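Got a structure here, written out as structure tokens. Questions coming.
Here the complex is missing a single protein chain, while all its other protein chains stay put.
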Amino acid sequence: MLTVANLSKRFGGVHAVQDVSFTIPRGCVYSVIGPNGAGKTTLFNLISGLYTPTSGSIGFEGQEIGGAAPDQLARRGMSRTFQNLQICRNLSAIDNVMVGAHLTLNSSMVAGMLRWPGLSRADRACRERAAALMERVGCGAFIRADAAAMPYGALKRLEIARALASEPKILFLDEPAAGLNHTETHGIQTLVADLARSGLTVVVVEHDMKLVMSVSDRILVLNYGRRLAEGTPSEIRENPEVIAAYLGADAEED
Amino acid sequence: MTHHPDQSLPRSRQSISGPILGPGSRRVVGLAALAAVVALLPLLLPNAFYFDVAIRIAILAVNGIALNLLMGYTGQISLGHAGFFGLGAYGSAVLTTHFGWAPLPALLAAAGLTAVIAWGVARVILRLRGHYLAMATLGLGIIISIVLGNEAAWTGGPDGMPVDGFSLFGLTLSGERQWYWVFGGLLIATVILAQNLIDSPAGRALQALHGSETAASVAGIDVGRRKIAVFVLSATVSAMLGSLSAHYSGYINPGIAGFLQSVELVIIVVLGGMASIYGSIFGAVVMGLLPQILAGYEGWDSVLFGVILVVTMIFLPRGVVPSLATRLRSAGVTGKGGAAC
């Protein structure tokens, strides 16, 4: 579904991502792991159009998308969340989710001003769908809240609801469990598994090994911007290079 | 951070089964109140002078709402918005005076021309952020007012030029009372259209890009195009308003496009409340009345005005209407157990 080939990104003299290639099959949960600064978020930003690749190609459903704008990629069915939240704090929680549904509605300014027939009805239906999505991801208690008044953990879920509102084909979750406690992390794990069961392709960047190992079909390991290994969770767990570079160091704190 | 009494209380779960309320019902109440005030105000206004003050407030309010769409809702500051008002006013004045056009086609042509200029400008300056955008828009407004002041052959230069009354199909608007209904109606129409826009998916997109351009673009919103669209819309509304008010006042000078006028509009938006339609109306009332009240106290008018701005911004930083609304709502919730939702 998504094919990345020889992708590189340089910031000045820093090679944030270097010559990385991998393929994500449709309908699987694909995780990207690696120590801090390994280039995981940069990789996400490249794929979702926030950065332009220095070189290499990104193919999505057989078409080259490297360098395309984020809103173009959204039209093709990509959606994502952010490691350090991108919440519209000037909007209510449910409006944030409805922003995610932007492409499913008639968003012409003229139509909006004149209350085009059907627009209100479609918007109301969208509001109901957004509420259902908030329920589904587990922040249903905040349906009437302002986004600015929500706690961190709920905002993480709110972002997932917003990302789902666009009815994406592929969903990128950038550290969905970062900053969450044990119970909340477990909740995210269940949610990801649930999303995968519904047939959605999910790509996860995450530090929490328990979560990654339990939800992933395949795992890509990055180190210093390069691909270190790729394979199923059990292959990764037994890969000596990975153990040396990554799991060994991380195992002590976990 | 605003305190929100509803958060995390299990009580709000009850509402899930029922309809999730949009902003609808409160809107109707506000609009009815506004219409009542506009309809009944003439009974209280003793003479033409007061009608004139009311008209000027309506003009400020419509202009304020236009700027609020850009500044308050979309988060793009403009310190040169009076320039577009001036373009509309002078466009109409020049076309009717020098070319003998009828007022309505002149108004439309001036608005169209302003839209084109705004579009061209927006394409290049809306990449700028924060204070750089403030600087560019400020410069744009000042350039417009300097050009209007210097091209004396067309505009009468610094002394300004007279403008004929507004006539359509052989009927000519005359007198403050007739114009009052025009501008009163225009205000109500503007409020309706602006609120429609804000509550629509398009309006949500504008507010989303204010909140986070990154989030907006990932959700499929073409951030650049949206910013340009709202800038053009806002400028065009100001231009049409400028045309009408030029016909109303019968005389215009370059000052109407100047920096001080642009600042006045920004004050209306910020004082009344960013992202608040009624805030802009409140701001317009304050800006329309204060100079009348303070007139005659030379020097003190400026001081007092400055003090009001500073004190309001310190104690009600989000602007008068949103700050007070939040307080009222939270008072209502603690008093009546959450009926205010």
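Every chain is named by a letter (A and B) in the order it is written, and numbering of its residues begins at 1.
Heads up, the rule we're going with is that a residue touches a chain if its C-beta (ideal position, glycine included) is under 8 Å from a C-beta of that chain, and two chains touch if they have at least 3 such contacts.
Here, contacts and distances are computed from a predicted model.
K.L.:
Considering only the chain that is not displayed, what protein name does its UniProt record carry among "NADH-quinone oxidoreductase subunit M", "Phenylacetate-CoA oxygenase subunit PaaC", "Branched-chain amino acid ABC transporter permease" or "FUSC family protein"?
P.N.:
From the listed options "NADH-quinone oxidoreductase subunit M", "Phenylacetate-CoA oxygenase subunit PaaC", "Branched-chain amino acid ABC transporter permease" or "FUSC family protein", the omitted chain resolves to "Branched-chain amino acid ABC transporter permease".
K.L.:
Would you mind spotting which of B:Ile117, B:Ile188 or B:Val266 touches the chain that isn't drawn?
P.N.:
Hidden-chain contact among the options goes to B:Val266.
K.L.:
From the list B:Ala153, B:Leu171, B:Ala295 or B:Ile314, pick the residue that touches the absent chain.
P.N.:
B:Ile314
K.L.:
In the full complex, which residues of chain B touch the absent chain?
P.N.:
71, 77, 124-125, 127-132, 134-136, 138-140, 142-143, 146-147, 150, 214, 259, 263, 266-267, 269-271, 274, 298-310, 313-314, 317-319
One rule holds in what follows: only the chains that are shown with their structure count from here on.
K.L.:
Just curious, how far off is chain B from chain A if you go by their C-alpha centres, in Å?
P.N.:
Computed value for the inter-centroid distance: 39 Å.
K.L.:
For a test of understanding, state which residues of chain B touch chain A in their complex under the given definition.
P.N.:
Chain B residues touching chain A: 1-4, 6-10, 12-13, 15-16, 19-20, 22, 193-194, 196-197, 199-205, 207-208, 210-212, 214-223, 229-230, 233, 275, 341.
K.L.:
Taking the complex as given, what residues does chain A use to touch chain B?
P.N.:
Against chain B, the touching part of chain A is residues 48-50, 69-71, 74-75, 79-80, 82, 86-91, 94-96, 98-100, 102-103, 105-109, 111-115, 119, 123-124, 126-128, 131, 135, 140-146, 148-151, 154, 162, 165-166.
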